[in-house]
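In this view, the complex is presented without one of its protein chains, the others remaining in place.
This part shows chain A:
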Amino acid sequence: MSEARKFDATFKKVPGVLSLTETHVAWVPTAGGMDRQQQALNRVSNMLASKAGSARTSLMLKFKDDVPAGGLLFTFTAASKEADRQAVQDVLIPFVAANRGAPAAAPTPAAPSAVAGPSTGAGPSGIASAVGTPAGSAPGTPGTPSSVARAGKRKLDDGDAEARRRANNLRVRVLRKNPTLMLLHRELVIGKQISEEEFWDGREALLKAEELAYEQRPGRPSRLLDDRFDIAGNKSKSGKIQGGTGVGLKKVETGPIVLNITKDLTREIFEEFPVVQDAYAKNVPRISETDFWTRYFTSTLWERHRASVRKTALDEGSRRKDDIFDAYLEDPDWETAPRKKMPDNVETYLDLAATEEDHGENLVIRDVTMQAGKERSSLPLMRRFNDHSEKLLQAGKKKDATGRSTIPMVADDLYDQIEYEDLRAAAAPAPIPLEVQDANERDDADGARGILPGRNDDELLAMADIESRKIADWSADFTSVCLANPAHPSYPPAADDMEAAATFSTFSFQRDAQMVAGRVVRDMHVASNAEDAVLPPLPNAILEQMRSCHNAATEFLRQYWSAILPAAPGALGAGTQAHSPQVRAARATKMARYLEGTEGKVNAIVTTAEIARVDPDRVRAAMAPTLGAVSVALRREKLRTGVKA
């Protein structure tokens, strides 16, 4: 732990000392009478400083989830208060940046130790540094956690560091999304049982999915630029844009319309109308930006660009000649043939022009309503729709070109156009199992398939027939199994009445036997009920231990088997160095060693259970499957090494 930096500051008008460690910010009152304040740095979400030169030099810190409510307001009191505050701010900037960027997520992120590397601190320090390192923090800013963490490390070249950082961010995101995985990670990696790389080996698919999901960016808004600026925008509570662009417009009740030109709006205008960009580039330093836009929005060019049939809000009188924009005026694109040059060929099955030319001299005159392009004023609008949609489509594609193509383009073969898929005798489609969160439940439901597997329907039917006939034919014949009560008047029988005595003894034997049988059945019933009865829950501590032991064993098993079994062809990460036979063999041995320890761990838990007066058998029974799996793996390992030896 590096030493804490201390500054004099008051909190709620109580003088005290504000101290900053690598991970925490704390305030301790000098005189008591006030609670200490301590917060983790990685929870700082915002800081607000008083204006430079104001009477007090204060800093308001806000934390995630607004806990503590309202944040903490410190006022620096030392002579070097400005510098103090600056120093605190410098330390906090990266954390604030990181917290702003990350979506509100699980509170305690576990960090991969790779970045923290051989960080001197324990877990939490590593976490802070990994999470808190923002993308833009310049290396070498004194006091930032990242530089502290890096200080002890050998110098990595920038590209490598960048890649590692990205990988780490990715892993952190995956962990945040899967609490169970995070738990496992904490136990195994942070608990130093296996290395970071080993942990992630075989989980490439998860990372990949996360990467893809994260890289997806919202595209261009699809609305078309027009002049329906959202006048009611301020009033409507949802702030939803109805219709037009609705970008920053303020209207004074009777006065002129005031437009607030935002960056987004200009970008949109430039994209939609390159001529405006051209005009802007040529003129703007010369005339002021405000002037430029005012003139644009009152020009005839804008009137054309709106391409709306509706009357403009500006009346004819207020529009004047404009030497900048009028130069760009051209006739509206409302002829039947578009002004834009069209490519000559499209796929034959979409080629409408070919059909038009196919009939030679076209003598048919269509009636007025069916002559396309009669309503000339709406043609430029329709063309703009098509262009705009095409632009949006292309905008989506461009991203693919730089990265990788996310959606494979469908090859439009001519045969595909005429194919009837259902007329092909297709095999029944294989069911795709849904990705169920808890896979165990699904496995339970699976069970053995069918009744008496291995027999065909006829056999089953015959069996059922026989059984049902048995039941149908059954008739109760109690006399054959139950002796009549020899309610003999001479009871107990006379000693000499041998026959009666024999009958009686048989009867009494039967009666006793019945009673015993009844008791046995009752006892069994009670016992079986007791078996099903809900046992008192295991104490949390023991359950926790069991879970942890099981999780660890499972992870080791996963690692072990993935090292032993041949990698699936086409699996992510296959063929890298981590998959060379030597590495794999080494890992298998290592994992086997870990697995050998499992039994000991289970025994330890059993002992703990005994101490805690919990039935140790229950623990054993619960851990039995785990142990079984482990023993299978160990047997296999013995065989393997045995063969090798």
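Keep this in mind: contacts are C-beta pairs under 8 Å (C-beta built on N, C-alpha and C of every residue); 3 or more make two chains touch, one makes a residue touch a chain; residues count from 1.
Please note the rule applied: contacts and distances are computed from a predicted model.
> Under which of the names "Trafficking protein particle complex subunit", "Amino-acid N-acetyltransferase subunit Mak10", "DNA 5'-3' helicase" or "Cytoplasmic tRNA 2-thiolation protein 1" is the non-displayed chain listed in UniProt?
"DNA 5'-3' helicase"
> Among A:Lys374, A:Arg522 or A:Lys638, single out the residue that touches the unshown chain.
The one listed residue touching the chain not shown is A:Lys374.
> Of A:Ser222, A:Ser468, A:Thr607 or A:Thr641, which residue touches the hidden chain?
A:Ser222
> Which residue from A:Thr262, A:Ser389, A:Asn485 or A:Ser631 sits in contact with the chain not drawn here?
Per the contact definition at the top, the residue touching the missing chain is A:Ser389.
> By the contact definition given up top, give the residues of chain A that touch the hidden chain.
222-224, 226, 228, 242-244, 308-310, 336-338, 340, 342-343, 346-361, 363-365, 367-375, 377-379, 381-383, 385-386, 388-390, 392-393, 396, 407, 409-410, 412, 414-415, 417-418, 420-429, 431
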